[in-house]
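The structure follows.
Complex shown without one protein chain; remaining protein chains in place.
For reference, chains read A and B in written order, and residue numbers begin at 1 within each chain.
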Amino acid sequence: MKNFISAADVPDIPGLVKKALECKANPFKAKSLGAGKRIGLLFLNPSMRTRLSTQLAAQNLGMEAIVFNVGQDGWALEFEDEAIMSGNTVEHVKDAAPILGNYFDVLGIRTFPSLQNKVDDYSELYINQFIKYAGIPVVSLESATLHPLQSLTDVITIMENFDTAKRRPKIVLSWAPHVKALPQCVANSFSQWINAWGGADFVITHPEDYELDERFTKGATIVTDQSEALKQADFVYVKNWSTYTDYGRIYCNDPQWMLTNQKLALTNNAKVMHCLPVRRNVELSDEILDGPNSVVTQQASNRVWAAQAVLSEILKEKH
Amino acid sequence: MKNFISAADVPDIPGLVKKALECKANPFKAKSLGAGKRIGLLFLNPSMRTRLSTQLAAQNLGMEAIVFNVGQDGWALEFEDEAIMSGNTVEHVKDAAPILGNYFDVLGIRTFPSLQNKVDDYSELYINQFIKYAGIPVVSLESATLHPLQSLTDVITIMENFDTAKRRPKIVLSWAPHVKALPQCVANSFSQWINAWGGADFVITHPEDYELDERFTKGATIVTDQSEALKQADFVYVKNWSTYTDYGRIYCNDPQWMLTNQKLALTNNAKVMHCLPVRRNVELSDEILDGPNSVVTQQASNRVWAAQAVLSEILKEKH
Partner (left out) sequence: MKNFISAADVPDIPGLVKKALECKANPFKAKSLGAGKRIGLLFLNPSMRTRLSTQLAAQNLGMEAIVFNVGQDGWALEFEDEAIMSGNTVEHVKDAAPILGNYFDVLGIRTFPSLQNKVDDYSELYINQFIKYAGIPVVSLESATLHPLQSLTDVITIMENFDTAKRRPKIVLSWAPHVKALPQCVANSFSQWINAWGGADFVITHPEDYELDERFTKGATIVTDQSEALKQADFVYVKNWSTYTDYGRIYCNDPQWMLTNQKLALTNNAKVMHCLPVRRNVELSDEILDGPNSVVTQQASNRVWAAQAVLSEILKEKH
């Protein structure tokens, strides 16, 4: 594995999950693998779980992790080729990335979409420019359209909670209300990974006008009747996203879409997932989050093992 | 010691001071105690001395310390139960704390009072919610009403400067003017610790209307005549605080309350203490801070050994 940007970078998803569970069982086993190696964690947008879990994963492997919060340090990067930089940007990625490539062995980058311009966001210009110019492996800490460390975590958590050797689980990605227009990243990425994994019956449910990009959802069953979708589900992944077609908007914010125990009764005693942070009693009710079906803490905790498995694979390739 | 939130968590104050002085004499002696352990340092409010001294203490014990500045990273937490989170808060402590509890072995938390609502501040909701939901030892890096790492440092510094085997020192906590309304934390906490330690004659002096919460001061002699209070003092602890009864106000800002050499002449050549940062020539005069009686640098430097003693005790309990 050279870069880790999308499911397409992973030749063997169940193998990577197995690796992550080995890390979880024995966190310090490969403490020497990363000795003398550094990962730079560059946050163009803020992060809590991703930052901490990646730092911990790096430490478990004996790597040094150095965090750099771009926004806070007033380091406005330019990404457009041939720009005449007489405005607010102070440094071009063409100049910054090669230096980071010399300072570090692996580069982690977080960037968000603008939600203003679909073509720009979906071109993944920012992370692709870093890949092009850094010359070292790049790990997405969430990009404009995808969040692969989250999705690997999600598959790990599903496999921990379900014996896939017995039968295929039914997994439902269920849109939830929110107060802000959010990226499609987590939903795109979860769809991409579940489809690439291929081990589940996968249903996506959302209000009309909230369809996601087919490049990620192709293979899933898409329905706009949430109750129908939830029937016999083994896992319900709850997540808000803003519209993709007419880009970055909130068309519907129907509170009826919030998952409650009443709706959970339609499922096969489903485990409830969410990437966090979650707006309680907007996206998900207290009764669900505080109840026995929620696996959100387990899921967030697995972020460490997902990151550790990915860094392990990248470090091995470099050896 | 499970948590370190107040003097009540410490069964043996002189024993903990002894431990701190052992750390000072030999900082790296227990370098293996914290190997493979992590402390998360969560700052809901900014910090210099507390952050640095706790990082150094953790490193001395071989622990990894990871700092997280909540405000800067735009991570607005919700602390109210059953909140409908459609406002500015993005994550509930009920969801955040258990994850931090899985990521780390010990959690340090700094939070400040609002100074708007006494009941809320004095309920210590923030730090108590973290204790309730994190499931790991919590160390206060200053909370709404107390600052126990500072107070332990203060007792260490007193013991270094006075032979308590010979006689009981007279310690005076003396209110000082300031330009802003400050918390009562340091004054509350110092009072609590000196009373709990019980090894001194303890006097608190402040202008009328500045009385502190009796839960912390009970046992001390309280006088509003500063000159009277200072007589024959062995230590003068200078500190501003805002009003407690009519909460969070500045009633008096009389510059006469600033400690000067003239007032110091009333004491028994007292050592002068302050937790820092100090507003020079507002709280304390240059002549005092630059003179031979000030122990403020020694005091601030002892913060490392206070933190190291506390972390040692917590790590030992976990073993």
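Points worth noting:
Keep in mind that, in the parts below, a residue touches a chain if its C-beta (ideal position, glycine included) is under 8 Å from a C-beta of that chain, and two chains touch if they have at least 3 such contacts.
What you are looking at is a predicted structure, and each value in this text was computed from that prediction instead of being measured.
Of the candidate positions B:228, B:254, B:286 or B:317, contact with the unshown chain belongs to B:286. Seen across the whole complex, the unshown chain contacts chain B at 28, 46-49, 51-53, 55-56, 59, 69, 72, 179, 276-282, 286, 289-290, 296-297, 300-301, 304.
Although one chain is not displayed, chain A still touches it through residues 36, 38, 40, 64, 66, 68, 72-75, 78, 82-87, 90-92, 94-96, 98-100, 102-103.
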